[in-house]
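Written below as structure tokens is the structure these notes are about.
Apart from one protein chain that is not included, each protein chain of the complex appears where it belongs.
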Amino acid sequence: MADDLEREQSGAAEEVSVEQQLARTDESAAAEQARADADEADAPPTDEQAPGEPRPLDDVEQELLARLERELGDGVVESADAFGMLVVRVKPEAWRRAAEVSKHELECDYLSFIAGIDWQPAPREGDEAGGDTSSPVQPTEMTFGVGGSAGRMQVFAHVQSTKHHWGVTLKTDVDEGHPHAESWVATYPGADWHERECWEMFGVAFDGHPSLRHLYLPSEFEGHPLRKDYPLLARVVKPWPGLVDVEAMPGEEDGNGAQPAAAEAQSADAQSADADEEESS
Amino acid sequence: MIELAVNVGWGTILAIKTIVVLAIIPLGAIILGYVFLLKMMAHMQSRLGPMDPGGFHGWFQLIGDGIKFIQKEDVMPAKSDRRIFAIAPAVVVISTFLVFLVLPTGPDLVVSDLDVGVFYALAVSSLSVVGVLMAGWASANKFALLGALRAAAQLIAYELPLLLAVVGVVVMAGTMSLQGIVEQQQNGAIFGWDGIGNPFVFAQIIGCVLFLVAAQAELTQTPFDMPVAESELVAGYMVEYTGFRFLFFFIGEFGTAFAFAGLAATLFLGGWAIPHVTDPGWSNVLGPIVLLTKVMLVAFLMFWVRFTYPRLREDQLQAVAWKFLIPIGLANILITGALKVAF
Amino acid sequence: MPKFPKPKAPGLIGGLGVTFKTMLKGAVTVQYPHEREDPPTRARGVIALKEENCTVCMLCARQCPDWCIYIEGHKEKRPPRREGGRERTVSLLDRFDIDYALCMYCGICVEVCPFDALFWSPEYEYSESNIADLLHDKEKLGEWMETVPEPEPLEVGAEGKK
Partner (left out) sequence: MSVDFAVDRQAWRHLADAQVNVELDTGDMILNLGPQHPATHGTLRLVVRLDGERVVSADPVIGYMHRGYEKLTEFRTYPQVTTLINRIDWLSSFANEVPFMHGAELLMGIEAPPRAQYIRNILTELSRIATFLLFLGEMGLQVGALTPPFYGFRDREHVLNLIEAATGGRFHPNFNRIGGLKDDLPWGWVNECRNTMKVVFDACNTLEELVAENEIFQGRTRSIGIIPQEVGAGYGVSGSNLRASGVDWDLRRDGKPYLVYPDLDFKVWTHPDGDSYSRYWVRLQETREAARMVVQMLDRIPSGPIMAKVPRIIKVPEGEVWVETENPLGQMAYYVISKGATGPFRVKIRSASFSNVSILPWLLRGVYVPDVITILGSLYFILGDIDR
């Protein structure tokens, strides 16, 4: 049966390919076509979500949320939309049940990933971190993203339906002192590796996981690298080469030349900003 | 040659022949290796192969490789069975050497024209399995062991179709002497037409194909190269070998290919014989050249298949032998025998 | 039960045909030391430095994700451009090293350079047997300026770069 199907399909493939191969290669014709299409392409912009502004849930998301709430009851803490994707935060006790509900009620049979988030801002080491002033500066107070959080650590997962093509992101809070969450392995076998990764990267234990052992790192590795307080050693051991190292002219020591490096770095930035107009266009 | 034998005596001429055969093995290996492994494969893969060594199309490449191998350190794994490990490559090469002893390249150019030449050749060629097993076991390596066991199972399974394929020829020729088989083909006629003699490839086409398939398996060439299976077992029983011991295996592999191509050419293509040239002097001179041409033809077929096909799995390999080749071989003998009796 | 799908055996024979046909065609390989391939104009082979244009602004070193550019400079007084003008202060390069062992060839430095001092060259033959030798100084980077090609014209329908 499969063979017949295949032959049929590949036969069809042959036809189209020949046709396509015969497509004109004449450049002027193509260019003309391109110009014609360019006019059409000035379509109205898509319904973009304005940055920072929450968007109401659409019908599919409403439906998914309704099903989740029906099954989990008050296990659902908060829900929000992030660019067309439903984010639902559930209570830690309802985490395993959330997986079962997703799989059976939401028909999300496909596990995309499970991972952790550490919402704590990374400590700025400034000059200690090799003097680096180039790394992005994140806000210093702890804020939580879509769906909120009760504390520093969270576990989140994304499941999808291969049939209905919808998906949902589930989040749950994890106790900071004793980080642990319920395991999803019984529902989604693919959770195995994801949870192992999350365990070694964030130190979140998964109750009911068959064998929590290291996945990426050697078994004697200590620490949880993806936590924000874990330093990136490569940026600490080496001095930042971006520090301004322009020897001042003799007699100028007390003037411009002796500016603190960081200040001068900024001035250099500003100076180049003027000259760098073409970047912005 | 004959005068020489009169003058220098039997012992000396045997020594000379042995030395010649000893030289033929690496020479044949180099020829096949260069022409097919380096050049033909390269061109089949849109490459050129080695171009620099030796100036002309890299002809020196394999010789240079050989020199390199000899210079290399002789490494033995710490836990290997050192003596067996050392002997194994030699066993493989010796089995090749023994095949060449009965392979005629002219009316007089044969070390020993045994009456049971075919039988002997096939018997000694399977000795190499002992060497392979020794190598696999002595390496103290799991990949090597797996490879050796696969090789043993495979070589034993394919002895039978090989033999059955040859029986048809033996029935037609009425002799097991390789010289006799060659003469039969030279003097025979196809339905009364004797323009090219009667190469058994026409009457024994099934046997010929069977022989080539089985020979491919005996040589552990694709599609039957599970023992060395580069993508699975890395290099099978050869995995721990380096330097000149690996060189021995290489010579053994291609020398055996040369020998089997020679056997196939002799059994099915008429060997050294040139139809209507009955003068032994001319035959002695031209015979080796004719045989070499035929050997290259057969080898081309074998290597063409080798570079084109994927490899079977172990159980499929056995299935091919027992469910496919052996029944056909038996049927072939039956038909040949019946026709022989009928005509 | 999956058996051989077709009673005819074109697969095995067809495969032999493919390899045989290829054998008769020419090779596609380039015999490297004897003949060379020309990389396209845009190929990111190596970064060349036009030293005159550099003002030691450190932007490239600062934007480099791998921290592989090392710059040192000093300031000098220069006579004014016009008669009676003010004396100018210029920054001059003392050191401009790129560690090609660290470089990821992303091209950010070339893009951020406001004074067109850095260029991509398709040159690729600068391998070294020692990894430390891949740290190239400004003289070496300057030599590569000769290999920087002219920018090529753009495809039909492209807007010219502003």
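Going by the order they are written in, the chains are A, B and C; count residues from 1 in each one.
Just so we're on the same page, a residue touches a chain if its C-beta (ideal position, glycine included) is under 8 Å from a C-beta of that chain, and two chains touch if they have at least 3 such contacts.
Worth saying up front: this structure is predicted, and the values here are computed from it rather than measured.
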{"item": "Omitted chain - touching chains that are shown", "value": "A, B, C"}
{"item": "Contacting the left-out chain in the complete assembly, out of B:88, B:110 or B:146", "value": "B:146"}
{"item": "Absent chain, residues of chain A that touch it", "value": "1-2, 5-6, 9-10, 13, 16-17, 20-21, 23, 25, 27, 30, 33-35, 37-38, 40-43, 45-46, 48-52, 82-85, 87, 109-113, 115, 117-118, 122, 134-139, 143, 145-146, 156, 158, 162-163, 165, 169, 188-190, 192-194, 201, 214-218, 225-226, 228, 230, 232, 235, 273, 276, 279-281"}
{"item": "Hidden partner interface residues of chain C, rising order", "value": "1-5, 9-12, 14-15, 17-19, 22, 28, 39-44, 63, 65, 104-108, 111, 120, 152-159, 161"}
{"item": "Contact footprint on chain B, counting only the chain that is left out", "value": "41, 44-47, 142-143, 146, 222-223, 225-226, 229-234, 306-316, 319-320, 323-324, 328"}
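We adopt the following convention: only the chains that are shown with their structure count from here on.
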{"item": "Centre-most chain [mean C-alpha coordinates]", "value": "C"}
{"item": "Computed distance of Cα centres, chain B from chain A, in Å", "value": "61"}
{"item": "Distance from the mean Cα position of chain C to that of chain A, given in whole angstrom", "value": "31"}
{"item": "Whole-Å separation of chain centres (CA-atom averages), chain B against chain C", "value": "53"}
{"item": "Shared interface positions of chain A, touching two or more other chains", "value": "none"}
{"item": "Chain B contact footprint on chain C (complex, rising order)", "value": "12, 15-16, 18-20, 22-23, 25-29, 31"}
{"item": "Of all residues in chain C, those that touch chain A in their complex", "value": "2, 5, 56-59, 61-64, 67-77, 89, 91, 94, 111-112, 114-115, 156-157, 161-162"}
{"item": "Chain B to chain C touching residues, read off their complex", "value": "40, 42-48, 51, 304-305, 307-309"}
